[in-house]
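Removed: one protein chain of the complex. Kept in place: all other protein chains.
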Amino acid sequence: MCRWAAYLGEEVFLEDIVTAPCHSLIAQSHCAQEAKSPTNGDGFGLAWYGGRAEPGLYRDILPAWSDPNLKSLCRQIRSGLFLAHVRASTGGATSRANCHPFVSGRWAFMHNGQIGGFERIRRALEATLPDALYDQLEGTTDSELFFHLMIDEGLDDDPQGALERATARVVSAARRAGIDPALKLTAAFSDGETLFAVRYATDATAPTLYTSSFRDGTGRCIVSEPFDRENAEWQPVPPSSFVVMTRADIVIRPFAPVSERRPVAAE
Amino acid sequence: MCRWAAYLGEEVFLEDIVTAPCHSLIAQSHCAQEAKSPTNGDGFGLAWYGGRAEPGLYRDILPAWSDPNLKSLCRQIRSGLFLAHVRASTGGATSRANCHPFVSGRWAFMHNGQIGGFERIRRALEATLPDALYDQLEGTTDSELFFHLMIDEGLDDDPQGALERATARVVSAARRAGIDPALKLTAAFSDGETLFAVRYATDATAPTLYTSSFRDGTGRCIVSEPFDRENAEWQPVPPSSFVVMTRADIVIRPFAPVSERRPVAAE
Amino acid sequence: MCRWAAYLGEEVFLEDIVTAPCHSLIAQSHCAQEAKSPTNGDGFGLAWYGGRAEPGLYRDILPAWSDPNLKSLCRQIRSGLFLAHVRASTGGATSRANCHPFVSGRWAFMHNGQIGGFERIRRALEATLPDALYDQLEGTTDSELFFHLMIDEGLDDDPQGALERATARVVSAARRAGIDPALKLTAAFSDGETLFAVRYATDATAPTLYTSSFRDGTGRCIVSEPFDRENAEWQPVPPSSFVVMTRADIVIRPFAPVSERRPVAAE
Partner (left out) sequence: MCRWAAYLGEEVFLEDIVTAPCHSLIAQSHCAQEAKSPTNGDGFGLAWYGGRAEPGLYRDILPAWSDPNLKSLCRQIRSGLFLAHVRASTGGATSRANCHPFVSGRWAFMHNGQIGGFERIRRALEATLPDALYDQLEGTTDSELFFHLMIDEGLDDDPQGALERATARVVSAARRAGIDPALKLTAAFSDGETLFAVRYATDATAPTLYTSSFRDGTGRCIVSEPFDRENAEWQPVPPSSFVVMTRADIVIRPFAPVSERRPVAAE
């Protein structure tokens, strides 16, 4: 289980979200309060949008709390849209390629949760990827593979649909392998314009997700747990929700993977 | 506050102490039970004696739990005398040079605790070192400096006396700087023959220290907290104790720094 | 192109081969003389056999010349059979999982050379691996995949045959992909008893390979380039050779991959 935070709005210094708040992501790397494990020390990452369509990416394998580069970058860089993540490995090695966010073109993606039984369905899922996407895989995590399933399902044109179909592909692969689907998926992703998020699990315990306005509504945050108990008005997002956050507003819709509606023979 | 373990006896694989036990040092790097902070993720280190008078040294800045090299080294290397440490920084940066154990010639040293107010007396303490020892300093920790004070006080000829006089130098420097001495010192060190340890604090809360026989008495351990609740018979070492462990026996003496007995004007 | 050295014989300190000689592997990481690129600064690795059937493994991503752990480990560890490697990446990222040697069970493998056009045949080659071997892949290099092809071809029972058949699989995959086979393969591998090596290329320029006795014949070395011009009597190994080195003797045979002898329809 990992912790993450994302922001969309007027430009702020990354540190205003990532490192400065009393229960910032850095603090959560040491002492998360709503996660299964309090320590998220298996690396971290930042993806932020700026002068290009593609985000900048900074990831490293130290615990977030002990990286002076992270502190300095967050203090110096301003952005109106960014994603930040601290990792608690559920399996993959501690390497930069296994740290979130993952980036492909203008898209960035980060994930709290896991694909249960991943080692038993990984190869089958990989086999469904076209060569171009398969060759983009740099690490060995379930999260990176899931992101590429989303791309393959049409992330550019239909983010929620792509996410639902990717979820269905995982569920279907688990069933084919004779195991119970066990996906936990609290994730955020962006194309550089809109910030999307999801809270979902195949069981009753989807990892937490919260939204809040930031600085009198000039920005909005979406996080796996609140980084500040005093100043913000955190709204829990219910399970099985899909969040679409723009500079104008925030819409929360039901998230219903295809697998729950119909057989997924189409894959 | 850090965690450490040391062993003296018949050759064992390092993993028998460092990584394999249920509450091994690796487990303690994640979830220490008797330390002020449960996480000891700011690097780690091993010093082990083998075919040379000087110990081998392996230190790195990752958390111990996520370093595959550490696991492999501990699985492959056998030694009859070694020291292992996981670090929770009380100030110094996370760098290899700040990881314990520290090595000088045939001596290795590691420490749980800290010199309170170190930033206010560091330079004065450094100034008391002769050039040759000063030039050996590689990092910026209170622990490495304390080790070099011990060397300067005659560690080769009188380990306990050197430790007492080094303690007195720290206490004296604090008083000169107008601050209350606040030293916590649970440490182990060795010259490759004998394993020494100390449990001491200038206040009433010296960090814990335990000894135990290992494998029917073919070896002995001394640790900051037990790594195994079932098989070993852990003996707590009382505060203000100095431990001398040889292959033949273990002697525990009172530890009374010079500063508590007489003024330390000589420094 | 990388540099490597392997040793079999009476126990020596690793430093006698790896770090101490005037043109040691460490020196070669800075200034190789017979390699395409003089700098081999993209990580390094050691695999050494000792008290277990499986080798110990130490790999890191720093240049070999700047890693104090490597120096200390080589100074302290003694072994009668070990492999050491400094890497110059031909493509894969600089990560520990991409550093040689690679280890599987009691086998260790390291490689100088590359599979030309690897990005165009990687997925087809991976698809030929059974699940158990596929799941062992930790990195993204051609070398690690080639090693697992060897295992799949029966490395345990027939090392030279397995190597020939793995080579044929690569050649065949290239042809199927419509590209000219371009394999450069100067490699060493061991099961903890015997040290094997190969010098081969699909074109006329196989990377160099040398053998030498060490310390009056109490040991033997096999290396990609000599580490010492004065004391050793280096024997170049001719291209298309397979070397079998035991504690008793050294045998050099012709190396003729199956692909050069007959169609490889069997795959």
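Letters A, B and C name the chains as they come in the text, with residue numbers starting at 1 for each one.
The definition used in the following text is that a residue touches a chain if its C-beta (ideal position, glycine included) is under 8 Å from a C-beta of that chain, and two chains touch if they have at least 3 such contacts.
Just so you know, these numbers come straight off a predicted model, no measurement behind them.
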Partners of the unshown chain among those that are drawn: A, B, C
Sole contact to the chain not displayed, among A:Gln76, A:Thr205, A:Thr218 or A:Thr246: A:Gln76
Touching residue (missing chain; options A:Asp60, A:Glu126 or A:Asp228): A:Asp60
From B:Lys36, B:Arg52 or B:Arg123, residue that would touch the chain that is not displayed: B:Arg123
Where the unshown chain meets chain A, residue by residue: 13, 48, 50-52, 54-60, 68-69, 72-73, 75-78, 96
Interface residues of chain C (partner: the chain not displayed): 30, 38-39, 41-42, 61-63, 66, 68, 89, 93-94
Where the missing chain touches chain B, by residue: 93, 95-97, 119, 122-123, 131, 134-135, 138, 140
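Just so it is clear, only the chains that are shown with their structure count from here on.
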Centroid spacing, where centroids are CA-atom means, of chain A and chain B in whole angstrom: 41
Touching two or more other chains - residue numbers and ranges from chain A: 93
